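Every protein chain except one is present and positioned as in the full complex.
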Amino acid sequence: MLEDIKKAVYEANMSLPEHGLVVFTWGNVSGIDRESNLIVIKPSGVEYSDLSPEKMVVVDFEGNVVEGNLKPSSDTATHIELYKAFNDIKGVVHTHSPWAVSYAQAGMDIPAAGTTHADYFYGDIPVTRAMTADEISNEYEKQTGKVIIETFNERTIDPNHIPGVLVNDHGPFTWGTSPSNAVYNSVVLEKVAEMTYHGLMLNDRSSRMDQELLDKHYLRKHGKDAYYGQ
Amino acid sequence: MLEDIKKAVYEANMSLPEHGLVVFTWGNVSGIDRESNLIVIKPSGVEYSDLSPEKMVVVDFEGNVVEGNLKPSSDTATHIELYKAFNDIKGVVHTHSPWAVSYAQAGMDIPAAGTTHADYFYGDIPVTRAMTADEISNEYEKQTGKVIIETFNERTIDPNHIPGVLVNDHGPFTWGTSPSNAVYNSVVLEKVAEMTYHGLMLNDRSSRMDQELLDKHYLRKHGKDAYYGQ
Amino acid sequence: MLEDIKKAVYEANMSLPEHGLVVFTWGNVSGIDRESNLIVIKPSGVEYSDLSPEKMVVVDFEGNVVEGNLKPSSDTATHIELYKAFNDIKGVVHTHSPWAVSYAQAGMDIPAAGTTHADYFYGDIPVTRAMTADEISNEYEKQTGKVIIETFNERTIDPNHIPGVLVNDHGPFTWGTSPSNAVYNSVVLEKVAEMTYHGLMLNDRSSRMDQELLDKHYLRKHGKDAYYGQ
Partner (left out) sequence: MLEDIKKAVYEANMSLPEHGLVVFTWGNVSGIDRESNLIVIKPSGVEYSDLSPEKMVVVDFEGNVVEGNLKPSSDTATHIELYKAFNDIKGVVHTHSPWAVSYAQAGMDIPAAGTTHADYFYGDIPVTRAMTADEISNEYEKQTGKVIIETFNERTIDPNHIPGVLVNDHGPFTWGTSPSNAVYNSVVLEKVAEMTYHGLMLNDRSSRMDQELLDKHYLRKHGKDAYYGQ
């Protein structure tokens, strides 16, 4: 079942080490079939070199394995929460990519500081609050998803326009219109974190770009008036 | 038409990812035939792996497509302005290379701090002022070219001797005597940005080299008395 | 003798340059047979490209060569001390990996600042005190082992839960349940040192993660209640 999505999820997972976003097994990508609300995700703890489309695991919104012999990624419950709350997304990625993690550990948003950022993220990339002891103790992975959603709700951020987040003292999750688009956003987030780190070190009074420039770059690539790179 | 320039522009575009200057499609190179004032430029939004010399697009100084089935790079209007104002240049490159972008986001010139810089850029590499809301709203890509030209005019910088610029909160443009020479200057600018960043972090009171050393290194490689690397 | 361990030690040594942890011959891995207390270690000063399983050297707890025609690594005495004091470990690695060395030279622990760290190290990765002139003059390599052990004893750190250390102004040693597991921990230590460096530069008031999050991440992967990545 869902062979196309399995292939897409497999290929998206394989692209993580190619983009330098993960070492060992430190990353996972999923995709969803929005008709059946079934999620296809990387199995847990399997080396990238041992993956194949057939090894992808299919789970439902309760986390039950619907197909597959391997255990789904331990982060599956986080992916599920994101798919349930963010209705338009069709792919989710989690990595420990180093520049993004640096911001997560610093507890800092990545400010929208330049057009590379603005081409794909329509504003600052938020960091979540620290999770409470209770959230960490009970259904931690599910609560990780919930604290992401809370962040977007409380700050009234549209996840379709800011397709990524930093979980405090942990690392980035990104999403998108497909598994490969979610990976693309992970690459952008990592590259933007790197650029903006060095820009802040050079001049910490110049962190945020003008709103007009942010609007221009985001909107020329996204939405009904887009004309860039089409 | 312009088969030699198409080949040169194609090869120069392909060299951008090899030099680590771009990820995805985040860069473009053009060349010009100064007799006809026709510009050859990378098509918009095409993956580097799908490029070929035949896919390069030919446009005139008004931006009309003279040959080619694909849309020219969205940054074409910026390239055109540069070719119109800087009469001697025959190649233009735009990238979002990370060290150069860091300076652009910081709103800082790259100071001429050492001989690597002086071998190719005869002084600080300037950053433009921020663009106005009006410039951003109306013919943004053309205005990007105009603000670059304004920077060189107001600071009386010779674009033949400082073959590159940082567009504020955006990234670098470089140019040169050919498409490949413009790429060469992009590599130099990126490497110099990296070196000078770390030098400034070590000692921020020692940012600019002596004028005599700058003269020596630039002039032994460029101009009528050049003797280096010939 | 000990052909399996020789092969494992050989392969672990060969993986050091693949992971970018060493240049030239700046690293060594050993393994131990806990029944005979014989240690298999890389020969001294041999290029990685010239290594083979047969060239690994077997030594006893007194450092006597039991098998092999080459001289054992000059750091053998340090490895021996670690195997004698830390009863559960079966592999030891020493490198001069650059991010870890930076902390060693700064004389700083790597604080447990995020979940990447917590997944493998259950607390700060300690730096040893500087060695005394006397320790440096007399059996330096053996004393290097002893100062590591002192650090773990005085700070009551369990080496099974913090499988690595920074020797002051020198570099990292890691260990593990096998030679390859010790290499894995070297990769983690280096990556965590990089992430945490940049996090500290962004926000030096936010260096240490909450204890609950540290517990959660370490314990979901290690110990009797582990459920992650199994």
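The first chain written gets the first letter, and so on, giving A, B and C; residue counts start at 1 in each chain.
Criterion: contacts are C-beta pairs under 8 Å (C-beta built on N, C-alpha and C of every residue); 3 or more make two chains touch, one makes a residue touch a chain.
For clarity, every value in this text was computed on a predicted model and none was experimentally measured.
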Inset, instruction - Could you run through the displayed chains and say which ones the absent chain touches? - result: B, C
Inset, instruction - Among B:Asp134, B:Glu212 or B:Asp225, single out the residue that touches the unshown chain. - result: B:Glu212
Legend entry - Selected residue (touches chain absent from view) among C:Ile5, C:Ala104 or C:Val165: C:Ala104
Inset, instruction - Using the touch rule from the top, list residues of subunit C that touch the missing partner. - result: 23-26, 44-45, 71, 74, 96, 98-99, 101-108, 130-131, 133, 136-137, 140, 169-171, 197, 200-201
Inset, instruction - Over the whole complex, note the residues of subunit B touching the chain we left out. - result: 19, 113-116, 184, 187, 191, 194-203, 206, 209-210, 212-213, 215-216, 220, 227-230
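Note that in this section only the chains that are shown with their structure count from here on.
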Legend entry - Neighbouring chains shared between subunit A and subunit B, ordered by label: none
Inset, instruction - Could you say what rotation angle superposes subunit A on its sequence twin subunit C, using C-alpha positions and rounding to the nearest 5°? - result: 90
Inset, instruction - Using mean C-alpha positions as chain centres, tell me how far subunit A is from subunit C in Å, no decimals. - result: 33
Legend entry - Computed distance of Cα centres, subunit C from subunit B, in Å: 46
Inset, instruction - At least two other chains touched by the same residue of subunit B: list those residues. - result: none
